[in-house]
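As you look at this complex, bear in mind that one protein chain is not there, while each of the others sits in place.
And then subunit A:
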Amino acid sequence: MREAAPLLRAEGLVRRYAMRRGAFGRSVEVRAVAGVSLTVERGRTLGLVGESGCGKSTTGRLVLGMEAPDAGSVAFEGKPLPSPGSAAWRAQRARMQMVFQDPLGALDRRLPVGAQIAEPLEIHGIGGKAERAARVEALLGAVGLRADQAMRYPHELSGGQRQRAVLARALATEPALLVCDEPISALDVSIQAQVMNLLVDLQAQFGMGVLFVSHDLRAVRQVSHRVAVMYLGQIVEEGEPDAVLHDPAHPYSRALVSAIPHPGRAGQRMVLQGDPPNPADRPSGCAFHPRCPVASALCAREAPVLKPRPDGRLVACHVAQGEAAPGQGILAKAA
């Protein structure tokens, strides 16, 4: 890892939301993101995986500066992000862009896609009218759309074509950072592969750093140079994708990896006990210990920190770090 000047560095991000139960209920604090630190290098992809509601998308919005974190800091190219909505923030959008989960929702259905791809160029005052038209055509070609499809409205395109149009719009200003928030989960499996290949090709072409947020481990493995696994607002494991997927160190990563369907490997699946915990009511110690099959007494008392193991992988687990002997799990003991 180049430590000198990473493209994006987030330190200890915390985002809390107030949630109220019922019309007159007391408001409860929910920590959607509870201390996340991550680094995205130029031209590299960091994959962020985890189950629904673990704070992946919130992390994506925080590093883009679309929301201000309650604690922690984000540095983009070494400088802190301006406050959301300010003129400096708006100008910076040309350098960092986002790709959304639902391409139909992310496009204005009253404008042809060509006009929408040209929009970032108009907003940031790039080029004249003729240059913009040429750029739109080049972008359409880069994402594999025909030039005449610029005149189409979003509802006249297929799901994969729409996501290509969204990608073309995000790449129009040649951003240095692209945050993809579940970019493929709304697409068919065959289209998913196309869009992921396209993303890899475009990264080779434009050289942007990518934060790829997804719950699909295989997709993350295909596009990422590093992978971070999130659980309940915290990163529990980070490392090379092949290493993490072949030999997951954290028990939660092991459960995630074993959930990938494999032909001819039935019966070995590690099924987690219990439900995903309520982020408003975090378990003591390690947030994962109530569901962990190897939790020991230490796990319930003390929260593990994310620190490197001898092989270079970052893991937040007492057992995986060798600080506690593997236990039997809390649920097993209760039973």
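Quick note on the criterion: a residue touches a chain if its C-beta (ideal position, glycine included) is under 8 Å from a C-beta of that chain, and two chains touch if they have at least 3 such contacts; residues count from 1.
What we mean here is this: contacts and distances are computed from a predicted model.
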| item | value |
| --- | --- |
| Missing subunit (named according to UniProt) among the choices "Protein FixA", "Peptide ABC transporter permease", "Integral membrane protein" or "ABC transmembrane type-1 domain-containing protein" | "Peptide ABC transporter permease" |
| Option touching the unshown chain, where A:E77, A:E119, A:D216 or A:E240 are the choices | A:E119 |
| Residue touching the undisplayed chain, where the options are A:R26, A:R110 or A:K307 | A:R110 |
| Chain not shown, touching residues in subunit A | 64, 66, 89-94, 97-98, 100, 102, 104-111, 119-120, 123-124, 144, 146, 148-149, 151, 153, 155, 158, 160-161, 166, 169, 194, 197-198 |
